[in-house]
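Removed: one protein chain of the complex. Kept in place: all other protein chains.
In this document, chain identifiers A and B correspond to the written order of the chains, with residue numbering beginning at 1 in each.
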Amino acid sequence: MFSDYSLTELGSIFVMQGFAGLILFSVFLLMALGLAIIFGQMGVINMAHGEFMILGAYVTYFTSQFFLNYLPSLFGIYFFIAMILAFIASGALGMAVEWLMIRHLYKRPLDTLLATWGLSLILQQVYRSVFGPREVGVELPGWMMGSLNLTDAIEVQINGLFVMGLTIAITIAVALLMYRSSWGKQVRAVVQNRTMAGAVGINTERVDRLTFGLGCGIAGVAGSAFTMIGSTGPTAGQLYIVDTFLVVVFGGAQSLIGTIASAFTISQAQSTMEFFLSGSMAKVLTLLGVIIILMLRPQGLFVIKVRR
Amino acid sequence: MTHIGRSFFLARKDVVGIVVLAILLVVVLPLTLDSFRLQFVGKYLTYAFVALGLVLCWGYAGILSLGQGVFFGLGGYCMAMYLKLEASSVENTKIQSTPGIPDFMDWNQITELPFFWKPFHSFPLTLVAIVAVPALFAFIIGFAMFKRRVGGVYFAIITQAIAAVLTILIVGQQGYTGGINGITDLRTLHGWDIRTDAAKTVLYFVCVALLFACILLAYYVKSSKLGRILVAMRDKEDRVRFSGYDVANFKVFVFCLAAALSAIGGAMFTLQVGFMSPSFVGIVPSIEMVIYCAVGGRLSILGAVYGTLLVNWAKTSFSESFPELWLLGLGGLFIAVVLAFPNGLAGIWQTYVAPRLGFLSGTKPTDPGAAPVAAE
């Protein structure tokens, strides 16, 4: 199968596939970051995570329309404002959902899974009714269009590079928030010992709500970034939900490094195989590989041995 | 537990419940519904097998599988493969470039029947495969995971991923599986045309009979010591383990049983509806099957049947007239059944209806089936 290509061609193919894999990695990681907080820290299975992401995407789309129509001179920077709005919208919805639904279900994780699945169906239908069933795409500002030619055969899209950069920035922000800020300490304290955390004066209910809201807000930002490389439709969120859960579980639910490593492994495996096999077989083999590894090593890639 | 009113393994109220359901399914519905509507009920009842398995697996043992569609589909595909081979006799397919193989294989330039299709020339082997293939698959998954103590949400997510993988695989391997359309154009079973109204009525009663056999099996398992061990495991797994039980074996057993029940339902689906496709295998149908069980009451064997009928009836009527409302309704149902009615119809029955009915007052508060799901 390699004989049709020269060595340099092969090299460029690998670089380009690797780049495609890196974009997939960014998408996985952006989605997984929010989930890693909600699932990894709180133990809540949020099947509606994809829909929170799509909300961010819609917010971005409407912001772009607004700028296009009313503030065309500032169109170049609309994305940064959209991202903030997406974070606020998804985060606020997340906090509302936590208050109305999730907080009653902390002791019943499997039931949370079913309830959030119901929520995802409702949100999908709402998006379809309000925003229409068609997929929408945003217009990229001029500076994000085009591509960089690294060599004659290798070129990379600027929007892809931008999304990658954004992913790195958000990941660093989350890491700092969880591991360096006092708020992150509170979250981890609540996770490890809810009663004790309450006893030393942490408002555990507030921490829960903010944590869930933060996870959803990050999903919204992920959706915002997602519009730079793909279009948005009412059911687009569901396409990634299983993959994302596998990413988080595969990485070891409570480890940020694990999430990053696992998103990287899965996305690279999938995009490399996609070149040689059909897209569906690449996905089957990737998922199957992850499932089998999880069966052999259920705790995921990274885990701390704790005293029970 | 005292044994008043308990004959063999059924309590008196169970017998009453089974008889009422039997009258409904065998007498009332066939007499009141036209053949077309009755076929719908027959189709719904095939899902009731899945819900029944989920009562044991999820309700009693606490193992939530989001991949029951996989087993439903495997059972259905086994049956469909047999029927397809019968429909693809050399005579029927002589216009193909390779006569004697299913049409979709011919379209995909396959010239020889794949090895895993060959056993499905035999009807007895097919019957065995309908139960054995899904049960074996469930055994492999269950053994690998329960022996390593994977449970709860991890198990749910992994079974869901398996459902996704199998769907992608079936859709992708068109030549071997019929792809996204599935295996269609099924005609006869042993020369008996299954497409006529008369045949469908017969199949309806076969389906009801099988369902009752499975209901009795479920009652037997529930009332055996194994049923109580499942409840005990759901509650305090470690205590059961340190009472000398290999907990994983019991989980594997109940998961395989649920898979086998789903597979029987899938096979009956293929027979009654006349095709099988990946749209009954994936993530969405699998999780919808969980809601049938939840609506009926996750701890109620008969509730599973009523829940399945109710949700599917609602789905059919709503999606005929207000398709956009149906998704909202289904979503709301998931939330409501979890937040407000964790014991489903059976819970409503036990709390509000049964106390008003004197002859059923044998309801014992000690019945493990009556165990409330902790309302927070």
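Things worth noting here:
We adopt the following convention: a residue touches a chain if its C-beta (ideal position, glycine included) is under 8 Å from a C-beta of that chain, and two chains touch if they have at least 3 such contacts.
Following the convention adopted for this analysis, contacts and distances are computed from a predicted model.
Among the names given as "Helix-turn-helix conjugative transposon-like domain-containing protein", "Cytochrome bo(3) ubiquinol oxidase subunit 3", "Hydrolase" or "Urea ABC transporter ATP-binding protein UrtD", UniProt records the absent chain under the name "Urea ABC transporter ATP-binding protein UrtD".
Within the complete assembly, B:Ile229 is the residue of B:Leu21, B:Ile130, B:Ile215 or B:Ile229 that touches the hidden chain. The residue from B:Ile101, B:Val240 or B:Met276 that touches the chain not shown here is B:Val240. Within the complete assembly, residues 1-2, 221, 224-226, 228-229, 231-232, 234-236, 238-247, 249-250, 253, 365-366, 368, 371 of chain B touch the chain that is not shown.
One rule holds in what follows: only the chains that are shown with their structure count from here on.
Here the CA centre of chain A is 34 Å from the CA centre of chain B. On chain A, the positions that touch chain B within their shared complex are 43, 45, 101, 104-105, 107-115, 117-126, 128-129, 242, 245-246, 249, 278, 280-281, 283-284, 287-288, 290-291, 294-296, 298. Put simply, chain B touches chain A in their complex at residues 58, 62, 64, 66, 141, 144-145, 148-150, 152-154, 156-158, 160-162, 164-165, 168-169, 171-172, 283, 287, 290-291, 294, 324, 327-328, 330-335, 337-339, 342, 373-374, 376.
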